[in-house]
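Structure provided below as structure tokens; questions to follow.
Left out: one protein chain. Kept in place: all the others.
Entry: subunit A
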């Protein structure tokens, strides 16, 4: 009984103290002067998004990630989906320039097509952020993978696995017109220049097509059963490369290195199954977060479009047998959309 009384006293005393102290504390509250202009800078702004196509892991992932970050601030999104059609993409960018969104997120199909248009957009005061595949024009921001680095690191891994073996490697390129493919090839060449002992028995473009990659790899493996490694340029295509290696019974003997966006089914699952030995992931959720950060920064900075130019190259996540099981190495689109 005594205890109850005493604890009641304590509570009453505490309440009393709080009552006295509260107004004093409130008077000391500080207004953060930058958050309001930040909110105002974002509210009601339109971000236009022009990927090369929707419906694949990268572009869907970027969109979901940006939306999640920016919609709570009242940012509106507008997608223009050219569905792999470069002309339709150029038209979309042109019409967007006259619609004047605050920011344009551009995924270039090649280096040249949009370059002039993007410059015009920035002259009109639209911030242009290029994602993963840049153009010849350097805009306010570039977020994306460093393809040269991908080519170098994939080739390094293949060369290393070839030590003491036949030193014969094959390269499965993407589409010849794509900058990502050409840059990656440059990275491959950089490493090969340092390793004259490596012999490239085949270097062909499979057009980002798994069936073509499989056909090419099958033929190459029949001609060179002692092949020690393959550098592939995209995991969505190299699923065919890996299928050819598996059918030849050479899984584990031929080192398959590739790269991609790190979506679970396309990356981690395939590394786990042994199809790929190395998959360099340009983790899409991170890229989406980078994009969102760039948008926030640019909109709140008030800088004139095109007056500042910078890049945020993505830190690559090498996915191998060691980390393919972990929860963080890969991502699921469904989770990102939540």
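Keep this in mind: a residue touches a chain if its C-beta (ideal position, glycine included) is under 8 Å from a C-beta of that chain, and two chains touch if they have at least 3 such contacts; residues count from 1.
Everything below uses one rule, namely that contacts and distances are computed from a predicted model.
**Q** If you look up the hidden chain in UniProt, what protein name do you find among "ABC transporter permease", "Phosphatidate cytidylyltransferase", "Biotin carboxyl carrier protein of acetyl-CoA carboxylase" or "NADH-quinone oxidoreductase subunit J"?
**A** Of "ABC transporter permease", "Phosphatidate cytidylyltransferase", "Biotin carboxyl carrier protein of acetyl-CoA carboxylase" or "NADH-quinone oxidoreductase subunit J", the absent chain's UniProt record names it "ABC transporter permease".
**Q** So one chain is hidden, and I want to know which residue out of A:35, A:95, A:123 or A:223 touches that hidden chain in the complete assembly.
**A** Checking each option in A:35, A:95, A:123 or A:223, the one touching the absent chain turns out to be A:223.
**Q** Pick out which of A:40, A:78, A:189 or A:209 touches the chain that's been left out of the picture.
**A** Answer from the full complex: A:209 touches the omitted chain.
**Q** Which one, A:27, A:55 or A:98, makes contact with the chain that was left out?
**A** Touches the omitted chain: A:55.
**Q** List the subunit A residues touching the unshown chain?
**A** Within subunit A, the residues touching the omitted chain are 53, 55-57, 60, 83-84, 173, 176, 201-205, 207-211, 214-216, 218-220, 222-223, 236-237, 239-240, 243, 246-247, 263, 265-266, 269, 333.
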